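Let me begin by presenting the structure, written as structure tokens, before commenting on it.
Omission of a single protein chain aside, the complex is shown with its protein chains in their original locations.
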Amino acid sequence: MKWPAMGYARAKSLAELWSALEAHGDAGQIIAGGQTLLATLAFRLSEPGTLIDITGIAALRGISSNGQVLRLGALTLHADLCSDPLVKAHAPLLAAAAPLIAHPAIRNRGTLGGSLAYADPAAELPACMVALDATIIAASAKGERRIPAAAFFTDLLQTALAPREIIAAVEIPLTGRLGAIEEITRRSGDYAMAGLAATLALDAGRILAPRLVYFGVGKIPVFAAAAAKALEGRSLDLASISAAQQALADDLDPPHDLHGPPEMKRHLARVLTERVLLGFLNPKVQAA
Amino acid sequence: MNEITPASIGLSREDLPNSYIGRSVPRPNVPKLVQGRATYTDDVTLPRMLHAAFLRSPHAHAKISAIDTAPAKAVPGVIRVFTGHDLAKFCDPWVATLDHLKGMKSAPQYPLPLNRATWQGEPIVAVVAESRAAAEDGVAALQVEFEALPAQTDMETALSPGAVVIHPELGDNLVFTRTAETGDVAAAFAAAHKVVEARFVTGRHTGVTLEPRSIIADYNPADETLTVHHSTQAPHMMQGVFAKQLRMKEGDVRVICKDVGGSFGIKVHVYPDEVAVAAMARIMGRPVKFVADRFESFVSDIHARDHRLKGRLAVDAEGRVLAFDIDDLTGIGPYSVYPRTSAIEGNQVVNLCGGPYDFKNYRCTTTVVLQNKTPTCQYRAVGHPIATTVTEGLMDLAAEALGMDPVEIRRRNLIRDDAYPYTSPPGMRFEGLSHHASLNKLLEMVPLERIRADQTEARQRGVYRGIGFASFIELTNPSPFMYGIGGARISAQDGCTVRMDPDGSIVASSGVTEQGQGTEAILAQIVAHGVGVPVNRVKIITGDTQTTPYGGGTWACRGAGIGGEAALQSAIALKQQILEVAGAMLQATPETLDIAMGEITDKASGKPRMTLFELGRIVYFRGDTLPKDLQRELVQTRHFITKEYPFAFTNGIQASWVEVDPATGMVKLLEHWCVEDCGRVVNPLLVDEQVRGGIVQGIGGALYEHCVYDAEGNLLTTTLADYLVPMSAEMPEIHVGHVETPTRESLLGAKGAGEAGTAGAPAAIMNAINDALRPFKARVHEQPFTPERILRALGTIA
Partner (left out) sequence: MIPITLTVNGEKVMRHVKPRRHLIDFLRLDLGLTGSHAGCEHGVCGACTLRVNGKIMRGCLILAASLDGAEVVTIEGLSESGEVADLQAAFVARNAAQCGFCTPGMVMTAAELLAEGGSPTRGEIREYLSGNYCRCTGYQAIVDAVEDTLRARGATP
């Protein structure tokens, strides 16, 4: 269907953005790459009053590292995550995740901030942010606030962003931890039937502070606390992996979807758990 | 770009004129396609053109209680709103039955229903506006009250007491049933060494042409003519339909169909929204365009293959087939689709099961019932993938029960290559097939020993691979026995007019149509061959009822076999006519002359005598110099229809090599092979990728595509993110081989090639998956073979 009638405004700076948001009130809807928003408008399920285009705001761009954190502007493209050398060096999990997102033409326009703000529970980047223990830098006319990724995704397609607040950037701590992502999709580029983004540290073979975050299996990216507890401090081997798989029963409450019943998603999550964790035993594992 | 010259296709002058047939000549249509210079229906803009959008039923079954059009009329840009009652004053309903399908019944269907919606997505109210966006705004503003009614969605209960009878005037939901029975089935099963049986399901899926259904209807009140630009496979048939339903003379309707963005059977049916567009244009006296958007395509394009089958197979100790016993049930939606009807698919299942094999005892019943879902009708390889799935699934079960190799059981039962003509148990007459030659050719291509060794070795590593085979037959080149005898005005005959213009160039107009198969390319090859000119001197006209000979269009793989033969005969006739004229000019008998590469030559020596350019100059501009009584019309028309056999059957065999991940239920397609026999191959380049495309559509049905409904009859897969089509990353490399058994019904000898891939692929993949799963004693027979279904078969999930 054709998009509904709506307004459009460009914000060239944060100051312009705050006044535009003020002016349009609840009718204002932020648009960045629009790769999800515009597709949903074609379903005519929502009718935004005015789209406020933030792609011209320079302050929301850029990838930098200060030695402590890697900072990714909200307008960072999925294609940037695929190829940027700083991302490759400091957040290889994101470099591995980005090529799993849709297809080249989407990655050339879709943004990190947009993906996080849309908060699709089957999407890769929200899960990666939780696994990486990233901080979402939210901004509004009142200033900036920092939200841990684990607290950012609140419900199905819902985030901790307040009205008239946007994602300005994310910060990823440079920890040198290991990371991996794996997903099961029907076809290349599809949303995952189930996926797992994981980070952990290995200290003399012992697992420290594992963060297993499952996507496509719940209303939000699911941080598996029980599985993490089952792994914490143990050596990475078949026994500890099996313990984590068992513990997942407490972590996951997947919905039924077109791919299958909750039971199938639980099963696939266990398969992913084994595959991802066994992968950490592989010498080729990279830092997160 | 890609100038086609003798040299560019590897020909010397000496090869001509007999060299275009069988050559991989590049399609002359492709340069415009790769440069974005084609003309699809939506690319056409007419003066004063309006745009239509439809409010579609949100319910599977509902009474239309009230329609308030006023809010829609108030929307800026909206010109007019039409309800079912508005259109019924100008447009008659239709009933889709065929007389030769005994007892068949269906209800009258209007362009927009009068009182009741019978499927979710049925067009209910039309809004016509200055733009598509405004028309959609109008649809959003419409106030329509529905009173939801209980929906009959499950085909299994459609005939039960207590079923919702969708059209009470019909008495029940039974559209058609037929049983074919030959021999003594009961005795054969009683005497069998082994009996195998299984329940098969083929998933409801749809065509998803990338170009959606598109139409512009333009009524000119001044001369009382209706011109329809239409993305269709059958312009002449649609001309008749528009005329009949709108109470016009057929001669006052013209259907033009330029480039068509894929069809596969989807665009050969009468859709209520398209008839509504024609009716609205007639009423308003100005052009109205309608292009289905993707969401409405999913609920309004015909669906297909919604079948449940129970099959049994009896074999003797040597693995010989004694009997097939099959029960087929299919739900077709609330109406049989006009004019081909929705009973043909089930009827084809009855005609085709067991098709490749030589056996005596056969029973097959199809039961075709109504349901409140999108109507189903003919889609690529109508009934074939269903019949092949049952037949080949049962053959593999029998092989397993006997401990016999799946290739061996096929070899023992395939109809011998010297057994023709042969009549199959359900009465299909085969002129000449090549099952054994095809199997042998396939085994030359498939490295079976290496594959079996790899399979064994991989299992040791916990990697599960399997190979599956599927022999098939395919019905092509239909005669009037398909539709005409049932009373449908669907032409089985086709014509071609070939003319020579003054510069020696050739123009051929044909009743068959082009939707990407390469119809125009092969017609050009055939005409160039027949007349004796370079192929790039031939222009082809298709898709215009006013300028092409009456014909059936392109469907059921008839473009090459029927349209090609008409083209060949007319080209040969034109050549004879040219030689008559040349003989008069050169004072030679026509028999001593020939035409090669656009020149009149001396037949014996090959020496050039005169160019066609010169001949054209004299005929067209200096006719005064020719003998007064010389016939000089450089134009000839011939028609062709098959006469000896109702259908030209083709055959082939496919093999699929897959890897199944038992942990995830995912299937990876490793490699695929197909040998098919379409008779004379006019252009291998085109046929090979046709076959591959057909296989990929078969793969879609086997692994991905599924129209999923909830219990209330709501379609859940209405976007391309939910309805999964095959994409490049998951597709295997596909190897295609040919055996050629030309039909003797025509000089050209071509049979159809377009549906072979789709006919056999799902069965080959099913058998490959089950071969991979054999160590687990798990099997799947329900398409699509999703991870969920494979995990269930493995017992991983309940």
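Observations on the structure shown:
Labels A and B are assigned to the chains in the order they are written; within every chain, residues are numbered from 1.
In this text, contacts are C-beta pairs under 8 Å (C-beta built on N, C-alpha and C of every residue); 3 or more make two chains touch, one makes a residue touch a chain.
Note that this is a predicted model, so its numbers are computed, not measured.
Only one residue from A:59, A:106 or A:160 touches the chain missing from this view: A:106. The residue touching the chain not shown here, chosen from B:43, B:99 or B:710, is B:43. Set against the missing chain, the residues B:172, B:250 or B:293 yield one that touches it, B:293. Touching the chain that is not shown, out of B:78, B:581 or B:695: B:695 (per the contact rule at the top).
Against the chain not shown here, chain A presents residues 1-8, 10, 31, 34-35, 38-39, 42-43, 51, 53, 55, 79, 102-106, 108-109, 187-189.
Summarising the interface, chain B meets the missing chain with residues 1-2, 26-27, 29-40, 42-43, 133, 207-212, 259-264, 293-294, 515-518, 685-686, 689-697, 719-721, 725, 727-731, 733-734, 757.
One rule holds in what follows: only the chains that are shown with their structure count from here on.
Centre to centre, using the average C-alpha position, chain A and chain B are separated by 44 Å.
Taken in their complex, chain A has these residues touching chain B: 1-5, 43-44, 184, 186-191, 193, 258-261, 263-264, 267-268, 271. On the side of chain B, the complex with chain A involves touching residues 132-133, 136-137, 140, 293, 295, 663-664, 666, 704, 708, 716-717, 719, 721-722, 724, 727, 729-730, 786-788, 791, 796-798.
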